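Worksheet: the structure to be examined is printed underneath.
All protein chains of the complex are present and in place, except for one that has been dropped.
Chain IDs A, B and C follow the sequence of writing; residue 1 opens each chain.
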Amino acid sequence: MNYQGVTFPILLMELHPFLQISSMNTGDPLASDPREGSPTERTGLMSGNQTSNTDRPSYRSSASDSPTMPETSVNANETAVVGDSNSNRRSRRPREERTRPDSASASTGEDEELMYGAKHVIMLFVPVTLCMMVVVATMSSITFYTQEQNTYFVYTPFQDQEAPTGTKLWQSFANAGIILCAVIVMTIVLLMLYKYRCYKVINGWLIVSSVMMLFFFSYMYLEQVMRAYNSPLDYITASLIVWNFGMGGLFCIHWKGPLLLQQAYLIIISALVALTFIRYLPDWTVWTVLGVMVVWDLVAVLCPKGPLRVLVETAQSRNEPIFPALIYSSAMVWIVTMADDGGRSKKKKKQETKDTDNNADEEDDDGGFKEHMANGISGHSLEDSVAARSAFQALGDMTQAQKDSSVHSSCVDPLSYYEKSEPQTNLAFSESNGNIQDEPTMQRQAVPEGAVGGAVAADESDVSVRSAKKKQKKRARPTGEGASAAGGEGEPSGGEQQRERPAVPGASDDASEMEEERGIKLGLGDFIFYSVLVGKASSNGDWNTTLACFVAILIGLCCTLLLLAMFRKALPALPISLTFGLVFNFATSALVQPFMDKLNSEQVYI
Amino acid sequence: MTVMEFFGCTFITFGPPFALFLFTIARDPMRVIVLMASGFFWLCALLMSSIVWFAMVPLRDHLAFGVVCSVLLQEIFRFLFYKILRKANDGLLAVSQQTTEQHVTPKDFSNRHIMAYVSGLGFGVIAGTFSIVNVLADMSGPGTIGIEGDSKYFFLTSACLSLCIILLHMCWGVIFFSALDKKQWIRVGMVVTAHMLFACLSLVNQASSSDNSEVYLGSLIPSYLLLFGSGVAAFLTAGGSLVNLKAALICRRGRYEIE
Amino acid sequence: MQWNSAGSGLMREDLGIPVFALSDESDVFKVLHKCFFKFNLREKNETAREYPLCAAELNTKMYAAIDTETCLRRSRHFSFLGKNELCDPMGDKNNHVTMLNIPQNETRADDSVIVVGARLDSASLFTLEYQASDTSVTGFVSLLAAMEALWKVKDKIRKTKNAKDIMFAFFHGEAYDYIGSSSMVYSMTQGTFPQDLDHGLHLHKIQLQHIHQLVELNQVGYRDNEGSLWLHTDPNNRKTKLAQIQKMIDGLQDATQGLNVTLQEADATLPLPPASSQRFLMEQSDIPVVVVTDHQTQFTNKFYNSRLDLPELINATDYSPDLSKADKYDHVTKQAELIAELSTALARYLYQASTGAAPDATTEQTLTANSSTVTHMLYCFLVSPNCELFKETVSPVNAESLKTTVLPYPFYVGVYSSQQTRELSTLVYSLMARFTGDKVDLSESDCKENENDKRYSYLYVQGTLKGKGQEREGWCLKSLVHKSDALSPAFIIDGYDWKSGKYSTWTESRWGGESDSIRVRLFLVPSKQLQVSILVFGIVVLVLSLLIVYWCSIHATHIFTNRLTGSGTQSTYSPMF
């Protein structure tokens, strides 16, 4: 997959928009669109980062003592940024060329973002395309997902097939409204949970839900495929397949696994969720839901009282990293870890590496943290990200459970599972992206992410970006960091730590850069909704429509990235793409299709 | 149509573009994006033209009208795309000057032909796909077309013409853009005329039936002649020449390679 | 003894390919003129037409496989998306009516019930392509006619001291190994016949020992040249019950006096022809049985259980060409007359057998089957169900569907459903109610079964037209007519040994859903070489383009060497790279 194929050193400047995107689209706990968690998580990152240098052993105390740290430190960097960055790049170039002849050099300004953005756009294109392909292929080959059915989500109470258009319309809107309400409710629940730190609960649900999803979805899907191709499979083999698939997923997503496999799993999962949406949402509702999502995305992200912002503010008012409380943000723990590692001797790390893996579940108490801080980095990021992911999923699951427990009749139950599993998946994705990256990346991301989190307050974001940039440049010079920039503190230590690592010496930096390259995040929510749109478009059997939607969505994605590159302001990723997609879907099927059909049948070319 | 026919036609239509994509575009993200974007512009053009066609209720059955409209619209959008591309281009040219080292992205922007070619191909691919994909999809099954009196060469011609238009768009892209760069309005006109010519030629196909498949030759041969012409023109525009070609042919492979 | 030598047993063949019958002429035209004549028909000297040739794709997706046992077992297979049924047992409803209404608290003496039976259904190769003029219709129509005639004198019979009860039974699903009769016999042995009730006032159980004799009407449409019918008996049965059987035969033959119908006793050595009675005898061999058919040895009907068993062939539609629809309906056909005569004879015999005394002159007059009713029934069952008789006899609920029906209702038993009854059975039921029931003055809503007297069934039918208008009177018919399940015991007895072959185990497979529905597609098949050449051409194009483009992308720097913008190395100026 393209993901790790491209090996260019990356500058935070480019990373930034994507991060914003991801942050804007990887948090929403319910509507299968984790638009909510990550940004806040990253805010957490930021503050965690800023505060980390002051106090190693406990992030909380550290958080508490320097509320004004960010501004000061950032400004400090700001001045230093420009000249520094250039020189720094020069110093780095030779190495880059050695390792990668075709590697790009960097330069300042928007253009640079455009250029490097290109690579990242492609790196998003590929998985999105694959996800869409999976969905469309399934839609066109397995009738189960296209045929009329009468079982739907409990969210969509209105669904009589042969109602007059008017009725259908308001009903679909009602359904969409309900779903939206559910989304909002979840958001609030998320806030509540965050306020009263019930991490244990979260964790528990987490694992359960993700397990359920990995196994149940694959089971259902396998059954559909087998039925579609009318091939007799025996239970033994089937269960073996499902069991292996599920466990593989757990290992890769929640623990450690080959990047490629992780990505494959995430894509498959999001495709399955998308398919579930298509299958179990009434025809019209799908479209309205997509429309509503666009609006919601805009509101949640841009409106000054949008939930994201509220979360951020509460966190800041509480003057602590926002997400550690709520989600076990892998990134957050990293900060601590990094800071910590920066301070500690490698030996210490070595000792504790052994037990890194088993304290994945005890992050909720600060004790757990201390241990982690002491631990080896790479291991940590992962397991914490496990925790984090878990936290998210649990969240989705739990609240879902509360919501639905009363509602389901036994027959509907599986569906309720579906619902539950959506938020989890998405979250899983966003998190696991965290997982995909390794610590320096995260470290570096931390700041812009923070920016993202705070992006609602525009100026701050820009500032912190610069600081981030600076940090990255500084990697070459391990010393004296602590004094100069609080934000920068964790970073060089990360750098050192890499260099000190006994891994192949040459590789370490490339590696770190590769990691950066992978640092791009796109919420599973986007994958899902894009795929839903395309899949739905393909369900009427017209490939032109499908194609049009596909192109439109990708272009929309490009535009979003472009905009992000231009004004460094948090932007939602769904609106443009989905609007394009919807417009082109209806326009094509209504206007273009008759025209094209006539042309095709007459073999007239234009 | 039968499986063999299906794959045959698919290869015919998408073989060359695939090769082009594989060797000249896939490796550079910027080109891929430009390809996408140009495809998007073509879609917009198509949307416009079909709106026009739809609005003109009395003329709906006379395809000629719709065809002419859409050809013009396509060229207009090609022009718009050119404008936009150049805007981005100038911005990026500045960047690429700074960089002394070997790098793909700025290079692309410095060389207008590449983007011209890519966007042309983008137009072509999407146009070709739109014109063939449903034909391929609808006719899946054990049989072939013709029971309603259509020619048995329907698919073959469809595939060939789709390929033709893909390549034509590619050439036109190159010619068109460079013509605009150099403000050679005649060549711009030529492109438009060529496009119009091709479209009108394909109108001939309507007369085809099982009895007279020869009609197809009436549109195929000229179309490919046109393609040849445009190809040569584009080749020369892009700075190719017979001499170079010879040189390339005789030179031992790999001798001149930069990378 | 092979009864149906004309029969080819095609229906039991596994052809391995779907076979469609095109009854719609436009379809036939399409196949012939759009496809066959145009592309496939060979001239005499021509060896073969060259491609493209016309081909057809027949699509009938059936879910069941192997055998009933397997498909039922698999139907129970659970999956997340619920069970997926593969096949359903065949069956429908039997109809029966008794002359006397003996409640369960009174006694019903042994050998006190005369059973008169006929089959309702026939089998045929194609869905909705059923004609059963002789196979079953003649039989049950004459039985219905006899019933009507007999019920005219029901009071006489009912008043007669210890007159034998007479039960008219119509068996459904007989074409598939006697589903109806076997299930009736089974329920008799189980003591759940005629009504499976154990509380409230209901009819006294009828069990096998109650049966005094059994007269069955089989095909009676094709009489031989002297128009005689044959009375078949079972050799084993003769051994035990010779006297009674002889009595029955004589009675029947006497009853035909003065009527244009002759009943001859078939060769005593002959086995009993295929008939529902077989099931009764199988269970209890000492029931005297006589089967009335139109053949002594071979079936005279060459189209037994065939879609070609057409009314024309039994003179059931011998209309003069200029008849209007209404006239056709009223025109008394030859077959109708013959059947009426038979029914009269049967009615008289039954009267005599029940009361023990021959009917007096007046009764004999009343005991005459109405030939116009017979012809109406024949018309309605064989020509068009959309006829006055049915309109009068259906309940308002079914009136709508009746209006839209053009073809005769199928004589195929179909799959069993506890709720629904197929048209044929329903119509026979309501005809029976009409012939045997008495109109009570109840509104449609009140016309329902009485809670504390379950003996009677109530049926509300449209009734005759009021005067000239479209308004119909609407009758509430109170009668002793009852339905009973015609479902093979094999599906009732749990742990039934499917291999035993005791009962019918026919099931019908489920058919493809919307995704793979029943359809025929006509299309052309291109010649192999055309296909191959296209494929090869495609591959060549692909490979060539790959090579060329690759070559170009390598040499691009030298093929394209213009200098547009001045910076960088040569390679930056190729559009190809």
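Basically, a contact is a pair of C-beta atoms (placed from the backbone, for glycine too) under 8 Å apart; a residue touches a chain by one contact, two chains touch by 3 or more.
Heads up, the rule we're going with is that contacts and distances are computed from a predicted model.
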Just go with whichever of "Gamma-secretase subunit PEN-2", "Putative exosome complex component RRP41", "General transcription and DNA repair factor IIH" or "Trafficking protein particle complex subunit" UniProt uses as the name of the absent chain. "Gamma-secretase subunit PEN-2"
Contacts of the unshown chain among the visible ones are A, C
Sole residue of A:Val126, A:Ala238 or A:Val583 that reaches the chain not shown, by the stated touch rule: A:Ala238
If the hidden chain were put back, which of A:Pro127, A:Gly257 or A:Gly556 would touch it? A:Gly257
Just name the one of C:Thr70, C:Thr160 or C:Ser533 that touches the chain not displayed here. C:Thr70
Hidden partner chain, touching residue among A:Ile184, A:Met226 or A:Val299: A:Met226
Determine and list the chain A residues touching the chain excluded from the picture. 4, 222-223, 226-227, 230-238, 240, 243-245, 247-248, 251-252, 255-259, 261-262, 350, 353-354, 356-357, 376, 378-379, 382, 435-436, 438, 498, 501-504, 507-508, 510-512, 514-515
Which parts of chain C are in contact with the chain that was left out? 61-66, 70, 73-74, 77, 79, 84, 86, 509
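As a working rule, only the chains that are shown with their structure count from here on.
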Which one chain sits nearest the middle, judging by mean Cα positions? A
Could you grab the centroid distance between chain A and chain B? Build each centroid from C-alpha atoms only and quote it in angstrom. 37
Taking each chain's centre as the mean of its CA atoms, how far is chain A from chain C in angstrom? 64
Please output the residue numbers of chain A that touch at least 2 other chains, ranges allowed. none
Chain C touches at least 2 other chains through residues none
Touch list for chain B against partner chain C, complex: 1-2, 4-5, 7-12, 15-16, 18-20, 22-24, 93, 96-97, 102, 106-107, 110-114, 116-117, 141-147, 152, 155-156, 159, 163, 174, 238-241, 244-245, 247-248, 251, 253-254, 256-259
Touching chain B in the complex, chain A uses residues 6, 93, 97, 101-102, 104-105, 107, 109-112, 114-115, 118-119, 121-122, 125, 541-544, 547-548, 551-552, 554-555, 558, 584, 587-588, 591-592, 594-600, 602-606
Please give the residue numbers of chain B that touch chain A in the complex, ascending. 29-30, 32-33, 36-37, 39-40, 43, 46-47, 49-51, 53-54, 63, 66-67, 70-71, 74, 88, 91-92, 94-95, 98-99, 101-106, 126-127, 129-135, 137, 154, 157-158, 161-162, 164-165, 198-199, 202-203, 205-206, 208, 259
